[in-house]
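For this depiction, one protein chain was excluded, whereas all remaining protein chains were kept in their positions.
And then chain A:
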Amino acid sequence: MTSILRQMINVNKTTRISSMTYKQFLSTKADDPIQSHIGKLVKGNKIVVFMKGVPQAPRCGFSNAVVDILNIHKAKFEAHDVLIDESLRNGIKEYSNWPTIPQVFIDGEFIGGCDIMLELHRSGELDKILEKNTQEKPAA
């Protein structure tokens, strides 16, 4: 009898703990100041790039290629240097669930990194995406 009671208590404890963990898990993203900060950053401009270095002096070939592609299309964009902010560097990977830098966001939507931008550029799809983008929110 005692052992059954004990088991019941244990089960109850376990359930309570796991439900707390689940609640914590659910609230992690919204409560994480870095994630909510990134959420604002990606919507801060029509095109937002997270890169290594700055557009005038990229410090990674892949970041440089993304800047080149956007410049070819004469697209205005906002850039954030992840090399000067370790929390941003790790946080952006978590935000988009994408493991590498650079990362390009258009209209707050994650588009891709260097390979995807290059492929969209070559196929002509980037023109369409950017065109749509400009039409919806004309450049100031």
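Definition applied: a residue touches a chain if its C-beta (ideal position, glycine included) is under 8 Å from a C-beta of that chain, and two chains touch if they have at least 3 such contacts; residues count from 1.
Here is the rule we go by: contacts and distances are computed from a predicted model.
S.K.: Determine which name in "BolA-like protein", "Molecular chaperone MKKS", "Prenyltransferase alpha-alpha toroid domain-containing protein" or "Protein farnesyltransferase subunit beta" the UniProt entry assigns to the undisplayed chain of the complex.
M.R.: Result for the unshown chain: "BolA-like protein".
S.K.: Check each of A:L70, A:I92 or A:L120 against the chain that is not shown and name the one that touches it.
M.R.: The one listed residue touching the chain not shown is A:L120.
S.K.: Which is it among A:A65, A:A79 or A:I92 that touches the chain not included here?
M.R.: A:A65
S.K.: Extract the touching residues of chain A with respect to the undisplayed chain.
M.R.: 52-53, 58-65, 83, 97-100, 109-112, 114-116, 119-120, 125
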